[in-house]
Every structure is written in structure tokens, then in C-alpha cells.
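One protein chain is absent from this view; the other protein chains keep their places.
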Amino acid sequence: MPLAHPAHLMFSSDSLLKALYESLPHAVLVVDADRNIVAANAAAQTLFGYAERELTAMRPGQLHAEEAESRDIGETLFPLGTDSGTLHRQVEFRCKDGSVFPAELTVSHIHAESGAPVGLVVMIRDLTEVLAAQAEQLGIERILKTALETISEGFAVYDPDDRLVLCNNAYKEIYAISAPAMQTGRTFESIIRYGLEYGQYPEAGETKEEREQWLQMRLSNHTVPSTPMVQKVAAERWVQVDERVTEDNYRVGLRTDISTLWRVKSEAERLGTMLEGVAQEVYLVNLKDGRILSANRSALENLQYTLEEIRELTPRDINADHSVFDLAEKIAPIIAGSAKVLTIDTEHMRKDGTTYACRVRVERLDTESEPVVMAFAEDITERLAIERSLERKQHEFETLVANLPDFITRSRPDTTLTYVNDHYARFTGLNVDEMVGRRFIDFTPEPLRAGLMDHFASLTLEAPIKTMEQEMVRFDGVRRWYLWSNLMVFDDGAPVELVSVGRDITESREARERIAAQSRELSMRNDALEQFGGVVSHDLKAPLRQIQLFADMIAEDVAAGKTDDLEMYSTHVSERARLLQRMITSLFEYSQLAYQAITRKHFEVTSAITAAWDNLSVNVVESGGRLKDETNAIAYADFDLMTQLLQNLFANSLKYRQDARAPEIRVTSQYADGIVSIIIEDNGIGIDPVYAESIFGVFQRLHRDERTYAGSGIGLSLCRRIAESHGGSIVLDREFRDGARFVVQLPFGRA
Amino acid sequence: MLEPDAAFHLGPEFDNALNRMDFFRLFKALASNFDARYFALIEVGGDETRFDAHGGHSLHNLPDALLDAKGGFSRDEPLLAHVLVSSAARSFDATDVKSPLLEQGGAQSAVSVPLHTVTAKRFALILLCNRERPDHKELALISHEAALVFQRYFDVILSLDSITGLSDREIQIVRWTSEGKTSAEIAIILGLSEHTVNSYIAAILRKLQVVNRAQMVASALRSGMIN
Partner (left out) sequence: MTGQSAPTPPLILLVDDDPTEQLILKRKLQSVDGPKIDLEYVPDIGQAVERVSAGGIDLIFLDNRLIPNNDFRETAPLLRQAGFVGPIGIISSDISGAYFREFREFGVDFRMGKDEIDGNAISFIISEYTRDQLSETCAEDFL
């Protein structure tokens, strides 16, 4: 359609130019020197929305969106000058429908053949889409940049020539010392060298050679990255270095701060070494993610896991007793930090599914950054078994205590009972509950209380246990003797508890008293025996010594030719010799009878009296003595010894008769309280009560003149010996005045 | 049984010995054990010109005829002089030594045993034996037995000096003495013999280290034993 008006053009044109003009995607306007639009191509018509005739009726300034811009451009171009070049700027135009669009404006001068400017060619390129695309591009870049800044990891990109393309702040922050060198375009090596120089890499070494070596290693890792590596960048800071090579040979580096993890790990390793040999199972658990960081050998062996396997597990995995919820609840105080230590009894499950009881002591270790939990687990299977066995033993012990014949009490030092066993309670007639809480001193008879309290007060830390014997009254009034062992328990030097055990010693005490009584009697008998020995020694020595002296005197007198006293001396010698013989005979009899074994039997006393009397028949006839036997008793004794006893008494009665009177002997008997009494009385000269005891001594004579009494002095002594060997006695009745009366008492039957 | 036991003086009576009489019996038994009828334990201290058989702690059974007029011996008596020059026992034969004691005692031989107390008092024990002179073996036995009995004599009788404090009986006697009672009166009061009372007083004087009854009472008052 514009081709219909080429004739209007004042310059020659060819067909190519015209085709270009019409088919150009950009709008083209032709403006004359008077600022009139003289032509507009199809693109212009489409762009502005005006028909060609509408455009040709308009001036170019009317198409601008901005008045100031329109004026400015107009003043720049008009009036047309010869030196005016091409104008190129971005402006905004308004379409017929009022919409505004950005465009790139290119204005060229049209010159006449004379060189004078005659018009302008205005080319307008719609920039709407271009600018939109540009804006979109910018937005994406901004988002990327922000994104890079927001990630905590350090990020850097190096181009194929190993120059820094970009890095984020985290990267600079990680390599804080090297940061000033991190400028786009600097090579990786120069940045590293800068860092080395200023001490960015503590692990690089001290000497130049070490650093160079480290650098070469670092560069080779960088050039050909393999697995991630850990790099120390400050005293307490470790980063993990991940590097990749892109398809177009860029190097992308990622730096992750793993200081906490690394520190925990190193602590765990240190702890691990220490705890490796510990018999208890030890686990280190990261409180943040719940993973087991480490476990010692005991734990691994018992659980049957390897260290690698267990590092994949959490405490929940090995816990067989608690539900996840229960465990969480239990462990909550540790996680919350409100408790530092917890002890949990639970069961652990081995890899093979078996379980064992264990007591876990959980301790929170607050390290600088992340808290860790150290758990000590003790396999308490055995301990539980021991505890169960202890419980069983305790039960057995309690049963034993309850059934012991001994009294067992526990009380406070003031004797307030805290425990009594059944046996003691039964003894008092109260039940256990009635006794506990009462003071046992109140159960003690009043007169004994002060002594008992003194006894308790005498218990000291050095000598906390003492025994005492105490007579106790049972609820029914029966008296028993108890041996109490009292133990005072001290705490911090002060008495806190009294433990008393009382044992019934009634029988043994009685036995002891019997023995004491027996030994007293034995001792008495020994004294008597010693006296007997002394008497015998004395009385036998006397006549012997005299015999020798008289013999010496006879010898001296014979030597001196003196004869007056010889007869008297020899008479003395004969007398003494006879006396000696009699004494020896008596002693022999005595020893035979006195120490003869006793053979007891029951017999009528009368039978022994008859036998004794018959034995003395010669004396009876000589003295004219008479016997009145009025006994009716049965004796339980040795018949022969009793006969001897009676015979000795009868013999005395026959001997110690009053000159004018025939001896008369009367024997009676009595029985009372298990004792048979035999009373022998005569009508003789009697015995002065002063001598009531001494007559029973060996060789005791009451009458010096042996022509009156030819006794051996041993008869009564033998009587007493016989009576005592039967557990009985013989005494002289001191009251009897009409002669002598002896009372023999014998226990009837076994005592 | 009739004869004293051979070691009577070393038997129970050794331990039972309480007074001079008892030691007389022990020494007599010792002597007769070696056929000595006479013995004499004589104190030989000082530089006197004679030995006193009656004074001090001497003990003997010599008849008066064997002593001089003053109840002692001349310093020339060889049996006693021996202990001044020797510390070992020696036996003498009557024919070898000119000893008036041996000769007048009618003995065949004699033994002289030097003895001394830990307080350095010197004694001689003389035995006049009716037998041949004891040989060295017997001499050793005699010395030994003499030393034992003498030590006991010292312990019981002579060493009162070292005993401190008075017995109840001694205090009774001091008390009565302080009230002006004579020994005879005190003997009646306490049921003792006058001799025993005097023995107690002698012991008290030695214990209190005083020389007469007045000093005894004063010392006892001072020390509060009586008041």
C-alpha cells in the first residue's frame, strides 16, 4: 500500500530500498523539514495503531508519550542542520489507543543532492518485550544472589582458568582471614597463598616447606576433587570441603562448618579411649539428632554390634523395655536440661534379639556447642539375681529371727522399742504391736532399772557390746534367767540404736550354780582332807619322835652308867609304840571305809541296828549293855557302811558308861521331807556341848587318860565321813543332858 | 619324818621365815646339814678391835663359854679375820689353824663364809663342824646355801630401811607410844609380848630413820600418820 505513493518522494529510489522499507519489522516514519510526517511504513501503522493517512496528517511530536521528551527531541532536530548526525535514544511513545510503550528511536537525516537536509528518517523499534525480558533476567539473578547469601554453607565458583567467579558471604566469613583476597578474577592459588601468609590454615604447618607441601596437596585436591575433606580454619573451627568440577570445567566449592560435630567427635574419641576399658557399657549420644556417637567395647560386645553399626542407631533401637514415648518421657529432664543425671532401669536388646536387664545412668554433658549425653549402662542381671537371693535370705533371716528361741529387740537408746521378735512378745504376754513404741525399761522390775540404765550408759564406741545376766518374770509369773547381749550402735559418736539379744540360760545357770555348790563342797572337803592330813601327820609324828628321843635318852644313860630312869623310859617307848600301832590300824580301817564305793539299797534300819549290835556282842556282854530299838524306818543307803556307823556309836556308848550304871542305848527314827533321821541316845557320861564339833575330828580324844578310854580317836570321824558320803549328816544333840545323843540324817532316795 | 629334812632350810620354812627366831632355825638347819653343831652369823663392819656376837644383826647358837667376857671375839680370831681378806668361803682343819673358837668349840673343822648385803654391810657365817674339813665341792654348796638364806634374812629383816610406810600394827604401836604407854602396857593392850612390841618399835625406828621413841612420835605426828 505505501507503494502507491512513491511518486511523492522527492528523491530517486529503487525497488530494493522500497521493499526493505515496506517489510522492515521496525516502524519507519519519514518526516520533512517542516516536521510533517510524510510517510509511514506498515510496521509503523501496526505499531502505532494509526492508518497511513492519519499518520501523514500528524506531526512526529504528537506520537511522544512525554511532552518534555518530545520538545527536547524536536529542539535537537529542528531546524534541520547539515551537521546533524544520527540520533539514537530510548524514548516512550503513545499509541492511538493511548497505551505507552518503550522504544528505541533512531533518527537519520535525509539530504538533498545538494547536501542540504530535507527530511528525517525515523526508525522506531518497540522495546517492550526486550525490556521485559531484561527485567526478568535481572530478577532471577537477584534471587540467585540472595539465595547464595542465605545458605550457611560457604559457596564459591572458579572458572576454568581457576579464577574466582563468585562467592557468598558465608564463604568469606569462613575464610575470614583470606576474605580480603576474595575478589572476582583472582586465582584460587593466589587466594590460598594469601590465606597461608596470614594464618588462615592452622593445619598447614609452621615452616615454609610444610606450607608449600600443604599448598600443593590442597591444589591437587582442588584440581582433581575426590571425597569431601575436613579442613581446620581456626582454633576451634573445622569445615568440610566439597568440590565439584562442572561440565564446562568450572569448579564449584562448598564449605560446611562442622566444628561442633567435629569437636563432639573428637571428644567422643577421647572419651572413647578412656571408656574403652571400662567394664560398664558406655554410650555417647548426640542429644540433637539422637544418634549414638560412640560406644565402648563392653557395650559393643554385649550388644553384638560393630561401632559402625551402632552409629546408625539411636538409644530407642536398643531399648527393649520402654515404649518410645516412655523413654522420651523418662529422658525429658535431660533433654530439657533440668536434670544433669538420671538413672533408668531398663532392658537392652542385643542384635540377636535377646535382652538383658540393665541400669542406665544418663548424664548430660554440656559442651560448648551441642549437648551430648553420656550413658553408663550396667548389666544388672547378676545383680538382680543377687538382690533376689538377698531378699530370699532376708526373708529366711526374718523367719529365723521370728522363730529363734532368743529374744531379739531393737530400740532407741532410751529403750523405746522399735522391734521385738515374737518370742519376746510371747514371753511378756503382749503382742508385738503393743510392745513397739514402749520403753522396755518399763517391763523391768523397778529395783533393777537404775542398774540396767547404768549398764547401757556404759556402752561406748570403744566397747559397744556387753553382756549381762538378768532374771526375768514371764507374764504368768514364771522366773527365768536370761543372758542379754546389748549392742549400742553409734553414729557420729552418738548412740542411736540398741540391739539386744536375750538367751534363756536358766538351765545352764542352774547347772552352773550346782557346779559352784559342788565345788564349794569339794573345796570344803579338800580343806577337811587337808586338815585330816595335817592331823594324821601331826599325830603320827608325835609318838615316833618320842620313841626316838626316849631311845636316845636310854642310850645316853647307859653310856653314862645311869640306870634310874631306864625302866620309865622303856615303858614310854612301849606305850608310844602301841599307840602308834593302834593309830595305823585305825587309819587303815578309816581309809578302807571312808573311801569305799557306796552301794545303796533299801533296807529296814532295824536290820542294820541288829547287825551292829551283834558285832559288839563281846563288849555288850562285858558292859551289860541293853538296846531299845524303836525304829520303823526304811533307809536307802549302803548297808555295810550304815552298820559300821551304828556300831561305832554303840561302841562309844558302851565305853563311856557311868561307872554305876549299865549302858542303855535307845534308837528311834523319824521321817520328814525326804529325810530319814536316826536318833541314838545313851545314858552314859555324855559329852560337853563345847566339844560338839571337835569330837568328829580324826584322833580327837576327849579323855587323855587312855586307861579310861582306849579309843583310837577315829570312830566318830568315820561316822561323819560315812554320813556325809551319803549326802547326810551326823551331829551331837547339844541339848541332851542325860547322856550322849547323836542324830544321823540321811536323804531317802536319790536327792 | 623324824629328822629335819635335808633341805629344811631351803624348803617351805625358807619362805615362811618371818623373824629372827625363824632365821635362827634356818641357819641352824643349814649348819646341822654339814654336821656343824654351832654356827655364828657375825657382823664384821667397822674398825673395832673386836667382833660383837650379840649386837646388831648377829645370830648364833654358840654357848657363852665360846665368847669372850664382852660377848664377842678378838679381832685376831682367824675364822672371822678370813672374811676381812677374802670374798670366798674357806674351810679350816682344826689341826692347821690356831683358832680359839675352833678349839674351844671342840670341832674338827670350820667353815668361814664371807657375806655382804647390797647395802655393803659385811658378815661372816662360821660353822663349827664335827667332821673332816669340807672339800671344795661342799664348800661351794655351803657358800651358795648360806648366800640364799642370808639374802632372805636381808630381805625380811635387814632391809627395813628401804620400806616406806608403817603397817597398821606399827601405827597402833606409835599411837599408843604417843599416849605415853610403855612397851609392856602396849603389849597388854594389843595382846602381844613385850618383846614383839619392842621388835615393832625397833622396825619403826629404822623405817622412820630416828633413834628413839620421842623422835619416833614426833616424826609420825609430822607426817600425819597419827594425830
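Per-chain numbering from 1; labels A and B assigned in written order.
We take it that a residue touches a chain if its C-beta (ideal position, glycine included) is under 8 Å from a C-beta of that chain, and two chains touch if they have at least 3 such contacts.
Model, not experiment: these values are computed from the prediction.
Engineer: Using the definition of touch stated at the top, determine which of A:307, A:542, A:611 or A:634 touches the missing chain.
Structural biologist: A:542
Engineer: Contact with the hidden chain only, please: which chain B residues?
Structural biologist: Contacting residues on chain B, toward the hidden partner: 2-4, 12-13, 16, 18-22, 24-25, 28-29, 37-38, 52, 54-57, 60-65, 69-71, 157, 182-184, 187-188, 190-196, 198-199, 201-203, 205-206, 211-213.
Engineer: List every residue of chain A that touches the chain not included in the displayed model.
Structural biologist: Within chain A, the residues touching the omitted chain are 534-535, 537-539, 541-542, 545-546, 549-550, 553, 568, 572, 576, 690-691, 694-695, 700-702, 704.
In this text, only the chains that are shown with their structure count from here on.
Engineer: Between chain A and chain B, what is the gap in Å from one C-alpha centre to the other?
Structural biologist: Here the centre of chain B sits 81 Å away from the centre of chain A.
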